[in-house]
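Here's the structure, in structure tokens; my notes come after.
Apart from one protein chain that is not included, each protein chain of the complex appears where it belongs.
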Amino acid sequence: MSSEIKSRVRCDIDLDAPGRQAGYLRAPLSRNTSGWGTVEIPIVSVKNGSGPRILFTGGVHGDEYEGQIAISRLARTLDPATVQGQVIMIPAVNMPAVMNDTRLSPVDNRDMNRCFPGNPRGTFSEMLAHFIDAIVLPHVDVSIDLHTCGHSGDAALSTNMHYVSDKAMREKTMAAAAAFGAPYNVVFWGVDEGATLTSAVERRGILSLGTELGGWGRVNVEGVRIADRGLQNIMRHFGLIVGEPETRQKDGAAATRHMMVRDQAGYSFAPSGGLFEPRNVVGDDCRAGAKL
Amino acid sequence: MSSEIKSRVRCDIDLDAPGRQAGYLRAPLSRNTSGWGTVEIPIVSVKNGSGPRILFTGGVHGDEYEGQIAISRLARTLDPATVQGQVIMIPAVNMPAVMNDTRLSPVDNRDMNRCFPGNPRGTFSEMLAHFIDAIVLPHVDVSIDLHTCGHSGDAALSTNMHYVSDKAMREKTMAAAAAFGAPYNVVFWGVDEGATLTSAVERRGILSLGTELGGWGRVNVEGVRIADRGLQNIMRHFGLIVGEPETRQKDGAAATRHMMVRDQAGYSFAPSGGLFEPRNVVGDDCRAGAKL
Amino acid sequence: MSSEIKSRVRCDIDLDAPGRQAGYLRAPLSRNTSGWGTVEIPIVSVKNGSGPRILFTGGVHGDEYEGQIAISRLARTLDPATVQGQVIMIPAVNMPAVMNDTRLSPVDNRDMNRCFPGNPRGTFSEMLAHFIDAIVLPHVDVSIDLHTCGHSGDAALSTNMHYVSDKAMREKTMAAAAAFGAPYNVVFWGVDEGATLTSAVERRGILSLGTELGGWGRVNVEGVRIADRGLQNIMRHFGLIVGEPETRQKDGAAATRHMMVRDQAGYSFAPSGGLFEPRNVVGDDCRAGAKL
Amino acid sequence: MSSEIKSRVRCDIDLDAPGRQAGYLRAPLSRNTSGWGTVEIPIVSVKNGSGPRILFTGGVHGDEYEGQIAISRLARTLDPATVQGQVIMIPAVNMPAVMNDTRLSPVDNRDMNRCFPGNPRGTFSEMLAHFIDAIVLPHVDVSIDLHTCGHSGDAALSTNMHYVSDKAMREKTMAAAAAFGAPYNVVFWGVDEGATLTSAVERRGILSLGTELGGWGRVNVEGVRIADRGLQNIMRHFGLIVGEPETRQKDGAAATRHMMVRDQAGYSFAPSGGLFEPRNVVGDDCRAGAKL
Amino acid sequence: MSSEIKSRVRCDIDLDAPGRQAGYLRAPLSRNTSGWGTVEIPIVSVKNGSGPRILFTGGVHGDEYEGQIAISRLARTLDPATVQGQVIMIPAVNMPAVMNDTRLSPVDNRDMNRCFPGNPRGTFSEMLAHFIDAIVLPHVDVSIDLHTCGHSGDAALSTNMHYVSDKAMREKTMAAAAAFGAPYNVVFWGVDEGATLTSAVERRGILSLGTELGGWGRVNVEGVRIADRGLQNIMRHFGLIVGEPETRQKDGAAATRHMMVRDQAGYSFAPSGGLFEPRNVVGDDCRAGAKL
Partner (left out) sequence: MSSEIKSRVRCDIDLDAPGRQAGYLRAPLSRNTSGWGTVEIPIVSVKNGSGPRILFTGGVHGDEYEGQIAISRLARTLDPATVQGQVIMIPAVNMPAVMNDTRLSPVDNRDMNRCFPGNPRGTFSEMLAHFIDAIVLPHVDVSIDLHTCGHSGDAALSTNMHYVSDKAMREKTMAAAAAFGAPYNVVFWGVDEGATLTSAVERRGILSLGTELGGWGRVNVEGVRIADRGLQNIMRHFGLIVGEPETRQKDGAAATRHMMVRDQAGYSFAPSGGLFEPRNVVGDDCRAGAKL
């Protein structure tokens, strides 16, 4: 029995077909008020000629808006005639969380990005994670998953990636990050990994790049601009559309600044409960021992 | 270790004993207010002589009443002396959902009929599904699972069955459906299947028949009548009690009308959110393209 | 200070203006995610020439659909040129309950129809009730409030009215009920009254008519037909539009059957908890002492 | 019976005593787990010699941090010997909301700032509002209530005030706003007013000034700086401590910019549901008709 | 309009009739699943000849069992022929809380014993409090309200009373407490009073006695024995039944020990959050300053 058969999620469109395909993933959700109800998750594929296959995902967490906006815009406008290769776009993967404006899915109170590789018979988030991993990922060569900090906090506008052990893949990923063109690119050893989409992508040998393009539960206007440009840049970088990536930064820098989180010392924990008063904002220079 | 040992659910009665056995399934449920509490689920077995073993289940969804009523009535009244074979009756399988008057179990917010084959160490609904599949099903030859549409909608009064690939089993099931004697019998390819009781029954090579005998969260008076008669008809059809099935319909038809759902076109989805205004009720003739 | 000033609800349209006015009631609702948010409740006024002023309300309970459908349809289509007088239409009064598909408002867990005459500084339902009572009712001569039984049960398709002590008003109301043309009209002494919209209307000396046009949480297709026709009939009866009310019944009867609930004996209570098995449906003849 | 007697909230400290008094407001809260429990709300009074009496309040909404931080810092450090007059500081008025990090109180799901003038026998928020209005306000001449936009949105760093009809009071309030020294001061006709602390203060003829010093559920570092300085400036302006207000702005401007919201056109509503993509941030120049 | 008319609660029995009357208070509760539902609260009156009228109430808080048990037992067994006067028994006043096993009502999240004198148009608990105050209390001369500490804590088995200012009433109440015969009787100035049943009783000049007969969410076996005996003792003391109160204590003492809470020093608050480790149990001798 193939893995596609085993998923309870049904995909309206043919991921192998050329041209523009727009439809829904239909995920069954038995509720008290709708026993045979489904959740519809928009998916758009734009395919033409030959070339790499790229997956753009947004809304894995429901309260992270910049990716949803940029991928939706691209999905409405990308012309197959201009493309060599394939772009699969799922702007709002975790639709119940998106409709609820929360990080976690209100269906099962799970963080979908801690549910990979998922389970076709598990909870709704696990079922969805399984579909992305087992059905969608085999169709792609590159995965760009757009995140922000949601309601948890803020981040400097950045791409991010794991320090993967395969040097060639690491360098290809850093090149892709440089092409995306966010102000920063953060390279780190995984924290609480294994159950994330990133880990699922890496396990399949696919190039994986993430982002943090805002936070605080707001739409970051500059984050949306970076996302819009980054999607175009990625398509240029991999040769799907013509042109060179545009990576000049607002502060005049010519390129993305790569930074590294080398160990646990990169993270600080509050020593007790209370109301935390920060002294800095994202992007400030800090030194160990200084008041935050 | 046998599968019976592994279940945490304890069955009060001996399913192999002759005569009338009435007791409880005792399912442990650790709660904040009762750490070693159990949930008691009535089970009645009536066994005599030799003959097929039939399982009648109701209340797999808590807000589906017709089966609960008809099976409870039968369980209170069936005289072993009149029976050749065995009838096992569980009128309210999913007792927490029944007490809560909801489709889903309030314990784990799961649809028990999406939890098969279950897991003896999983959530409450998974544990219960495992018990039914691993402990009860090995004792039966025929499974009749009585459902309605609950609060989700309405259905024409009907039995239903999968278009199982084994032709002999398919014909035996259609014959059982005809004997049950509902106005309609619906044959369909499974939707969101695999995790249902029906699928679990079929995996064990047992004859499986379901029903839709009402809906809208009401007790359908005619649905109860069909259920009462259907249980008697099934026992007659399989030779457990004497007599011929009585299948004359209210509208004068002599027999059940078999209908088939051949593909996805049998289902319609609303193209957008809002308040849906139907133009038909169950049983009306509709044509593709006509306003519903 | 006038009562209009004291309400926190703002009305977009001028209730005294001629022609078609369509807009929103804007009711402030401070939430954790939107401190200065408002709830928008559609309101349409159609006014021309001279004649009575009629208020059509639906959705006082969120899960009662027939009135919402019929009043919305009328609000989209009624041409001022055909009208003498004024029709004010609020198809979904209790918008938070309508969006939640529940009888009670999810904002304050209150039944809005137990909150009259309301309180401009109280909970959301109380604030809304106050607006309807203090701001809207002074603009109308006749109030037709469309209800069904929601998820609580079912009713024969009917209008209903209190046995008001003023004989002239009682006879005018019965005449309006007869004009509405539902199969039944129920006259009763109030139960749990005083806090309902009906009571608020009566306190102001305005003619008040209610309906029960369905139930069980479904859209009653015949109930919608009766509602559509009833709204037209009421406008004809009061001379707002030309024509005679059409009151012929489906069963061939020429007119509405008036029935009376004279005392508490008209209501039965279950003597204990459990699963209630009814033996009749709405409209059946029952006798005292017979099994229900 | 005096109004002080009628409140169920007990104040630990003597608001008329000189020197530094630090204690709690003890508000009774009967819970399922603590029938005679109380909620403790810190209050600090610093009084010396003669001079105006000022009330600094924060945390009327639980997720607005800048005022809580600045007032707590002042409460820990203000030396009575340096003061002429009285400063009463309640940095976290709505303690249940503060502990819950939400705008609304989790006790009664109410916005305390829509509960004034309150009710000593009402819900918890109403009881607390009554205490502030009836017991605390009679002790003060000036009320400075520090707010932000919480999780609802963002605001330019600003003070705000109503366009009160008494011209002398309006000018005194504008002068106080200028002394506070936020980048902006917003003057507006009240929206959804009457039930706010501001309205309660105005009804008593007390000078009332509010702020918006951040938002998005974050601590605005610059907002805290403006708050710290603003509290000092207000004390200087009213002569409680020596010195001149320091009002130079970060952008070089010498003083606060006063702006006015003249009518409803100052507010825009989304015409439909969906994901809103903004094009501007707070402080940007916008024109009517331009895309936001 | 009389106050009886204004209550929405209907009383099945005639409180003025002689003999044994047993029925229900029927309190309307509009729910999402039952729009015209009622809550039934058992009430029993036993009346004969002339003599004082006593009210025994239990279950004002749902998780206080001893009074519910003792009053229910008395209500089932008290023979009118043995009585001179009237005993009105409501063993489970706050039925929604009793069914939910919580102090607060799950309907409105209110402590009914903080809702007096209530409001016939308010929330469910307020409506119920109003009924007790306005309809029941005018029928009684003595009110004995049985409480325990519920899930909040524990108490020495005791009656309690306010130090009412009317000396004659105070002495009559102390005599009644002595007759009840609990190990302790606690006299105190009210804490968080005014909204309790006790206060409502006192406002009407009726003798009021309360109890604390257990706690910790358990049934205190000795507390039930004291309650059973106390109800008999009270009826003897007031001459409703023949015989002398039996007040000998288990520890050999001949009578109840009266204790007094003179001021706030009788209560201690935890100085910070955490897990509290007590060193004593109820009834231990403690001294100010000693470790608890």
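For reference, chains read A, B, C, D and E in written order, and residue numbers begin at 1 within each chain.
What we mean here is this: contacts are C-beta pairs under 8 Å (C-beta built on N, C-alpha and C of every residue); 3 or more make two chains touch, one makes a residue touch a chain.
The structure presented is a predicted model; accordingly, all values stated were derived computationally and were not measured.
J.: Over the full complex, note down every shown chain the hidden chain is touching.
T.: By the stated touch criterion, the chain not on view contacts A, B, E.
J.: Which residue from D:Thr33, D:Thr82, D:Gln264 or D:Asn280 sits in contact with the chain not drawn here?
T.: D:Thr33
J.: Out of A:Met169, A:Ala195 or A:Ala255, which is the one that touches the chain we can't see?
T.: A:Ala195
J.: In the whole complex, not just what's shown, which of E:Ala168, E:Val221, E:Ala254 or E:Ala288 touches the removed chain?
T.: Once the missing chain is taken into account, the touching residue is E:Val221.
J.: Since one chain has been left out of the picture, which residues of chain E touch it in the full complex?
T.: 65, 68-69, 72, 151, 153-154, 216-219, 221, 224, 275-281
J.: I need the residue numbers on chain B that touch the omitted chain, in ascending order.
T.: Against the left-out chain, chain B lists 6, 8, 28, 30-38, 40, 108, 121.
J.: Could I get the residues of chain A that touch the absent chain, sorted low to high?
T.: 61, 63, 102-104, 109, 111, 113-114, 149-153, 191-192, 194-195, 269
Keep in mind that, in the parts below, only the chains that are shown with their structure count from here on.
J.: Since chain B and chain C are copies that touch, is their contact same (over half of the numbers shared) or different (under half)?
T.: Here the answer is same, because the shared fraction of interface numbers exceeds one half.
J.: Averaged over CA atoms, how far is the centre of chain D from the centre of chain E? Could you give it in whole Å?
T.: For chain D versus chain E, the centre distance works out to 43 Å.
J.: Mark out which residues of chain B touch at least two other chains, giving numbers and ranges.
T.: In chain B, residues 151, 153 touch at least two other chains, as defined above.
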